[in-house]
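What you see is the complex with one protein chain gone and the rest in place.
In order of appearance the chains are A, B and C, and numbering begins at 1 in each one.
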Amino acid sequence: MEIGIIGLGKMGGNMAERLRRAGHTVVGFDRSPQSSRDVDSLESLVGRLSAPRVVWVMVPAGDPTRATVQELGGLLSPGDVIIDGGNSRYTDDLVHAEELRAKQIGYVDAGVSGGVWGLENGYALMVGGSTEDVAKAQPVFDALKPEGEAGFVHAGPVGAGHFAKMVHNGIEYGLMQAYAEGYELLAATDVVTDVPGVLASWTQGTVIRSWLLDLLVRALEEDPDLAEITGYVDDSGEGRWTVEEAINHRVPMPAISAALYARFASRQDDSPAMKAVAALRNQFGGHAVRSVAKGEAEAPA
Amino acid sequence: MEIGIIGLGKMGGNMAERLRRAGHTVVGFDRSPQSSRDVDSLESLVGRLSAPRVVWVMVPAGDPTRATVQELGGLLSPGDVIIDGGNSRYTDDLVHAEELRAKQIGYVDAGVSGGVWGLENGYALMVGGSTEDVAKAQPVFDALKPEGEAGFVHAGPVGAGHFAKMVHNGIEYGLMQAYAEGYELLAATDVVTDVPGVLASWTQGTVIRSWLLDLLVRALEEDPDLAEITGYVDDSGEGRWTVEEAINHRVPMPAISAALYARFASRQDDSPAMKAVAALRNQFGGHAVRSVAKGEAEAPA
Amino acid sequence: MEIGIIGLGKMGGNMAERLRRAGHTVVGFDRSPQSSRDVDSLESLVGRLSAPRVVWVMVPAGDPTRATVQELGGLLSPGDVIIDGGNSRYTDDLVHAEELRAKQIGYVDAGVSGGVWGLENGYALMVGGSTEDVAKAQPVFDALKPEGEAGFVHAGPVGAGHFAKMVHNGIEYGLMQAYAEGYELLAATDVVTDVPGVLASWTQGTVIRSWLLDLLVRALEEDPDLAEITGYVDDSGEGRWTVEEAINHRVPMPAISAALYARFASRQDDSPAMKAVAALRNQFGGHAVRSVAKGEAEAPA
Partner (left out) sequence: MEIGIIGLGKMGGNMAERLRRAGHTVVGFDRSPQSSRDVDSLESLVGRLSAPRVVWVMVPAGDPTRATVQELGGLLSPGDVIIDGGNSRYTDDLVHAEELRAKQIGYVDAGVSGGVWGLENGYALMVGGSTEDVAKAQPVFDALKPEGEAGFVHAGPVGAGHFAKMVHNGIEYGLMQAYAEGYELLAATDVVTDVPGVLASWTQGTVIRSWLLDLLVRALEEDPDLAEITGYVDDSGEGRWTVEEAINHRVPMPAISAALYARFASRQDDSPAMKAVAALRNQFGGHAVRSVAKGEAEAPA
């Protein structure tokens, strides 16, 4: 079938390629003239597709996605479907679907997992929308998803796809933190002398074997002490949203929150909170503080 | 080769069976006459094996293992090797190895993962000990481990095997908690209408695919709302030890600790800490407390 | 001076009383005819005050406060000032102030702490607003606050008062949880035989003495084992908002979050997350689960 893809970056570009390999006709657009775009405007993209059109939006979440969906809403026709495959918050989906409903344009939100490996392995897809809208794009989903039974789910009405992807990413934070804490403890002891070997051994037969573990083993093969990188960890928003939704739903979420906070802390040059604790200890106990000037512990005057 | 196995429970019994299938000669002993034991005493077991003997101890950690190792120390000869395959704390290994060294009996600690699936899939093994001692038991390790490159590691000197297994289990706690928190959030929202379907879809192509996820999907296939079981979760000790070692090594371990505490809390009928918080809120704000007598919220007199 | 107070519940009623004792003229209104209201409508209340009027809103946060502020906006005159003394989220203040600005009506948000003790001890006040608006209500603040230097702060522009109060309550959650965890550990050991005595002793000379500790000691005097109450703890919103703002500002907030999650968990009959963990352990290890039917641990079939 024909499909338009807007956004040809690391993810969108590979997805276009995977769809073409599966025999679909892809019309790609990207704001950047340096991209491998097929058309130079949304109008042209819409013009190149036969109705009912399916247009996949794969641009950064937030304002870029909102602007793109709105502009598409003015160009598409009743019966067409927009799929937001980006990392949008599910609450945005509810707004988008509502806006497009008046124009009889369908809307599907698709959470996509798989990263840079998706081109070859396929992309796991969690989609939300009406049965009718999802059906219009099913051939696209079938081509993108991995081979086998799993890797695709129609999770519920509009918003369910991004909600599921958000939770997926929240879990991902927790899993990564668990492996990382275990790794740090192994690295901290003298008892275990082959830390990369231990992790490599875990990739078969253990309860904790996983794809993330495979990746950590790969990383340690390339850099056995992780000496080349710093422990600075960004976050893309979905971990934050997961914790916020947990709070909204009164769900205790201590482990995933711990993972999120560890990322926040990893990006601080110094912690205002720990300055306050240091100041307090100094006040009541005369405990030494590290002054900024001297950079070392010293007893306060 | 010949091997003695002490403890023929769920784990030891299956391991004996896997070794026999691989062509090894197993002499099994268990305290219980109802077991499938081959001999009725440790003396007989030692007598049935040719030197240098390899004896695998697979009994509960703590006193049972300590007693068994000590008794074996009195029966074995220089050059023999004891393997502790149970879930002992690595500090016990250091004591055992020291005691046996005087008698020139070797000692290897083996962390074993794989659970009830090990008979068919193989057992992942993390071992600690001298190169010489490990070599004596290598054919046994080769038969027990899963097929493929991974699933076995000589992690370091005595203690390294159990230390690695301890950390493995600590990570396991964290992974399970992360999936569980995500599951609870999915189950708490109305947006996602097919929770088991979402988890099943994650088993291919996603960043969070893992064997534990496969098992959770299986559990939800059998009981889609987990309505048949209660959220009471025991712990076998290795999670506690992992956190204790983290503290000993000054390693921040917030996510794995959260998983451990969630288990503790799951086993409390009521939380003394939360009683104290409820009492405090009542004191300063006149907030309603739930009295034990009435079982419902009420404003205090 | 004259002041109107809307909402004569536990807090508003006591504040009206404290203001009267200080010689101010209070005109009180409450929706309920059973209250000690002075007038039976907002119109009457406004009519009874001389311009420039100061009206203190002390109704539940959220819709009730929003509706009251909106209605007042239609009744008051340029130069009048509305004070929201409830537990509103600071983002509501920004909306209210904006709406009222067009009508030249001033707006001050006031976070109030002190609970049922405020009538006698005074209410700590954190206010946000313009210097001019705050000045109009200063006599009211002076009468409400405790004696002494502290207990009142003009924390910044509109929103600052409720933001400060929100953080105050978040800290309160953390403090209460810390005492509660310590209490539970004391109660769990056999070594300490006089737990209430230990807490009572801490109220003088220690680093951890505080008003909350005094209250916990009081509670234990009344019920030494806290046997009369259950560990069910509600939350009024400000703890949730504090954590949400921490996430918005990328501030690691592990201890206060732990306190919040402990409250969420205290209100669950059973934990879906821990059901999932129990199900997982059963899948990989054949560990016993507690079935709902039997209410006790049993090995699975």
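Quick note on the criterion: contacts are C-beta pairs under 8 Å (C-beta built on N, C-alpha and C of every residue); 3 or more make two chains touch, one makes a residue touch a chain.
As the structure is a computational prediction, the values presented were derived from the model and not from experiment.
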Touch criterion as defined above, residue of A:M1, A:V39, A:V95 or A:A188 at the omitted chain: A:A188
Contact residue for the chain not shown (choose from A:Y123, A:F163 or A:Y179): A:Y179
Option from C:G4, C:G28 or C:G118 whose C-beta touches the chain left out: C:G118
Touch residues of subunit B, complete complex, unshown partner: 207, 240, 243-244, 247, 250-254, 257-258, 260-262, 264-265, 267-268, 271, 273, 284
For subunit A, the residues touching the chain missing from this view: 10, 115-117, 176-177, 179-181, 183-184, 187-188, 211-212, 215-216, 218-220, 223, 226-234, 254, 262-263, 265-266, 270-293, 295, 297
Missing-partner contacts on subunit C, residue numbers: 90, 113-115, 118, 121-126, 128, 145-146, 148-157, 159-160, 163-164, 167-168, 170-175, 177-179, 181-182, 184-186, 188-189, 191-194, 197-198, 200-213, 242, 245-246, 249-259, 261-262
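Assume only the chains that are shown with their structure count from here on.
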Minimal step count in the chain contact network, subunit A to subunit C: 1
Farthest chain (mean CA position) relative to subunit C: B
Gap in Å, rounded to a whole number, between the CA centres of subunit C and subunit B: 44
Residues of subunit C engaged with two or more neighbouring chains: 254, 262, 265, 271, 273, 284
